[in-house]
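Removed: one protein chain of the complex. Kept in place: all other protein chains.
Note that the chains take the letters A, B and C in the order they are written out, and that residue 1 is the start of every chain.
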Amino acid sequence: MKINVAIIGSTGYTGYELVKILAKHPNVNIKYLTSRSNKNELYINIYPQLKHILQDIKCVEDDIDKISKEVDIIFLALPHGVSSAKINKDILDKNKIIDLSADFRLKELKTYEQWYCKHNSPELLKNAVYGLAEIYREQIKTAKLVANAGCYTTCSILTLYPLLKNGLIDTDSVIIDAKSGISGSGRSVNFNSMFCETNENIKAYKIASHRHTPEIEQELSMACNKNIKVQFTPHLIPMNKGILTTCYAKLKTNLDENEIRKIYKEQYKNDYFVRILDENCFPETKFVINTNFIDIQIKIDKRTNNIIAIGVIDNLIKGASGQAVQNMNIMFGFDEKTALL
Amino acid sequence: MKINVAIIGSTGYTGYELVKILAKHPNVNIKYLTSRSNKNELYINIYPQLKHILQDIKCVEDDIDKISKEVDIIFLALPHGVSSAKINKDILDKNKIIDLSADFRLKELKTYEQWYCKHNSPELLKNAVYGLAEIYREQIKTAKLVANAGCYTTCSILTLYPLLKNGLIDTDSVIIDAKSGISGSGRSVNFNSMFCETNENIKAYKIASHRHTPEIEQELSMACNKNIKVQFTPHLIPMNKGILTTCYAKLKTNLDENEIRKIYKEQYKNDYFVRILDENCFPETKFVINTNFIDIQIKIDKRTNNIIAIGVIDNLIKGASGQAVQNMNIMFGFDEKTALL
Amino acid sequence: MKINVAIIGSTGYTGYELVKILAKHPNVNIKYLTSRSNKNELYINIYPQLKHILQDIKCVEDDIDKISKEVDIIFLALPHGVSSAKINKDILDKNKIIDLSADFRLKELKTYEQWYCKHNSPELLKNAVYGLAEIYREQIKTAKLVANAGCYTTCSILTLYPLLKNGLIDTDSVIIDAKSGISGSGRSVNFNSMFCETNENIKAYKIASHRHTPEIEQELSMACNKNIKVQFTPHLIPMNKGILTTCYAKLKTNLDENEIRKIYKEQYKNDYFVRILDENCFPETKFVINTNFIDIQIKIDKRTNNIIAIGVIDNLIKGASGQAVQNMNIMFGFDEKTALL
Partner (left out) sequence: MKINVAIIGSTGYTGYELVKILAKHPNVNIKYLTSRSNKNELYINIYPQLKHILQDIKCVEDDIDKISKEVDIIFLALPHGVSSAKINKDILDKNKIIDLSADFRLKELKTYEQWYCKHNSPELLKNAVYGLAEIYREQIKTAKLVANAGCYTTCSILTLYPLLKNGLIDTDSVIIDAKSGISGSGRSVNFNSMFCETNENIKAYKIASHRHTPEIEQELSMACNKNIKVQFTPHLIPMNKGILTTCYAKLKTNLDENEIRKIYKEQYKNDYFVRILDENCFPETKFVINTNFIDIQIKIDKRTNNIIAIGVIDNLIKGASGQAVQNMNIMFGFDEKTALL
């Protein structure tokens, strides 16, 4: 079985990783790649990396009505605010959609508009399933609209989820200190992504104001059945890809590290892409780069009674395009790992 | 006035930065450079960077008794545990000493031996002044033995000091998430400092067990007159130099950001090398690389009632050799900034 | 059909890439991984990257007599001089061997011993086929002993081959200025591979004396039926992987760029892993990283009458382990691309 696929906004870093993965997918036929900035160009001229791998396919305009009639699934790799203007009920009736933007991730319209901008199709919010397979696999199976989880959020939520779900920590004490490679800023040309501005440098940014905060809070609040707030601080690291989240919380249990590690393993026992590392092996982003894995480890500090939980992902794979393909595989009944090994 | 200087252990990264700074110091004559691994080699053959800058001087063995008779000050740039075996009361009577290791930083012998190893001259501990000019300038002026502050510690202490001294935060809530360039691991050949093991990678290490923890706790406890514990997590970042510490604490005050920034400015008003950045300008390590500055900024998150304080230094300059020269300048009555601009 | 495979010296960077590729190969069963330094350790403890991908397999000692009885092919990923001591006629009778060292690459014993060291099994030299599929595919099909081509050499030879084979250049004028990422130095701990020694730095090394020189000369001499010498200068670049060779030669033809590009395309028309780029697209190492491709482009400078030919590969894939698997696929009649996409 082969499905026809369209990628709207295919030339950004996320779009490229998506094309690269889908080009190897045995059940996928890439039918449309759209791009405003590179209209009518051969995709392999934009990304010579894919010569001999991707067939000769030209970027076209994103005429979504036309496209929606000819494909089985549409990936939206567009900026926040643009995705929600692109789709409507009609399109959703005909197609499955995986939106890689944040537009359908937050359940509360008010929260979305407070952290982002005006929402362009609020009536579709109720249709969206949060696209994090390790938590919503069952709902994703039948979803028409999947709001693919964000990069920082995927790493933060999966790293902390078992602690909150099992009531092991003080819910007022969660601090997430996150570090990301530069590709997280996207492929748009901007001063802050220039080599000499980022290389040999580290900085925190959007302190106490990053938009992934409410998304993390929404999912962790559902895990513990309580509205919680988290302190989230992202940093830019001079490397292309990778996210590491160092999460801190006050422990509320006497369980030791091995017992908590067991809880993690139990939580994720059916999740191939979650690897709970063995004792004394701590996550490094190089363990997961170019893969769809998340690696997690925990440490208890008895002096302070804090637990430190650390997770790593490839921000463009498990944090975006790999996760999107994982979701697609689930939606179409393919093996969840297809094209992701 | 010219003083004669010896550097014991001069070929490590710290030693090199020290030689480089002192070679430009108008009041300094570099008399002895010692090195076990490079005995009898010309220093500029080991570091061609200094050709035309440093005179032809050969590395010699560290016969400290002989050396101590011929110089005014000895810098010890040796591993922890080795420094304290190197000196004794006799040498201290004749010389001023700045020790860049951790051997004389902790007041409590027990704490030292718990986190490090057996101490080789515990009787000298009481003579040592903690070498952080911004806090101990007066004592340094007359000190014979200065225990130069550590790299992570300098950055952590100065970033948090005003908050603790002024009772602005919950002393049980301090979390320090620190990030360092690879030179922090030293110049000794080891697998974990190899390019392909560290480049394009980030990891946390020595979680809940790094030796700078008790040093930070000692100084912050003195600031708030109370024994406190901090959560300290260091990370390795793929860059040569630089430390950024992201510090978190629960606020215990209604002061706003501007008022707290004013307290910081007041605290450091006589400290040329501390720069409290203007509102909305957040520290980046590139601001301070190759300088003796520490840049600091704070942010309050009203949603969580946390304050986030961020500091950056060059780990080899303000975190080691620049600080050592700053201390030397104070000890000899030179302008504190000499050779540090 | 599944073949049993052993990798002797499996924990270096080359060994790791080989294990990673073979773990995905549908026709391969990894039976033995040997390592002196990590004997009895689980391979995934050394490389957590492979958790969930590689089965639980422990590194064992390299008892090659025992191993040779139980596998169909042995990969030798050992240092130069060690490989040739490891094998003998008996082993070759039982097994196919792909040697990733330089021990069997040079036809002339004298040349080998002049540039390397004493050879430990010179009697086997005549059995060896040079393992560069694009030139020796037919011979590799039936070879028992394949001397896998080197990294700099693969990139240099394939980039220059059509020029020499077709008599387009002055054979006395060849200059190869090569640039390599740090992984080319291997995984052994040494000062020159440390992060702070290589990051933010470029240097030439082994100028006029690098051991890949005679290997390049041997193959290019055969291409043009004449003993030629080349000037080869390698440089170390602060990146993990990738080689770029900038090759210069005096033109001896009036053919223009398009005509010469056509000759390149004709030469490699059956070689999936060679991509002659379109006009105005010049090779960058990022085009080929993590792939088995070599990308090539040429440029003629009419002012100087030089041709500049540029090639790029991933030094650990097309320059080592990918090439080895490509050779294995040919030796066993598998599709040449298996596990290499």
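One rule holds in what follows: contacts are C-beta pairs under 8 Å (C-beta built on N, C-alpha and C of every residue); 3 or more make two chains touch, one makes a residue touch a chain.
It should be emphasised that the depicted structure is a prediction, and the values quoted were computed from it without experimental measurement.
Q: Check each of C:237, C:274 or C:325 against the chain that is not shown and name the one that touches it.
A: Spelled out, the listed residue whose C-beta touches the missing chain is C:237.
Q: If I consider the whole complex, including the chain that's not displayed, which of C:54, C:128, C:224 or C:289 touches that chain?
A: Final answer for the missing-chain contact: C:289.
Q: Which parts of subunit C are in contact with the chain that was left out?
A: Residues touching the hidden chain, for subunit C, are 175, 177, 179, 181, 199-205, 207-208, 229-231, 233, 235, 237-242, 244, 246, 248, 282-286, 289, 299-301, 303-304, 306, 308, 310.
Q: Name every residue on subunit B in touch with the hidden partner chain.
A: Touching the chain left out of view, subunit B contributes residues 24, 45, 48-49, 51-53, 200, 272, 275, 277-278, 281, 286-288, 290-291, 293, 295, 341.
Q: Can you list where subunit A touches the absent chain?
A: So the residues of subunit A touching the missing chain come out as 13, 182-183, 187, 189-191, 193-200, 238-240.
Methods note: only the chains that are shown with their structure count from here on.
Q: Could you work out how far subunit A has to rotate to sit on subunit C, using CA atoms and steps of 5 degrees?
A: Copies differ by a rotation of 180 degrees.
Q: Averaging only over C-alpha atoms, locate the centres of subunit B and subunit C and give their separation in whole Å.
A: Using C-alpha averages as centres, the distance is 46 Å.
Q: Quick one: subunit A and subunit C, Cα centre-to-centre, how many Å?
A: 37
Q: Just the number, please: Cα centre separation of subunit A and subunit B in whole Å.
A: 39
Q: Among the residues of subunit B, which are close enough to touch at least two other chains?
A: In subunit B, the residues touching two or more other chains are 199-200, 238-240.
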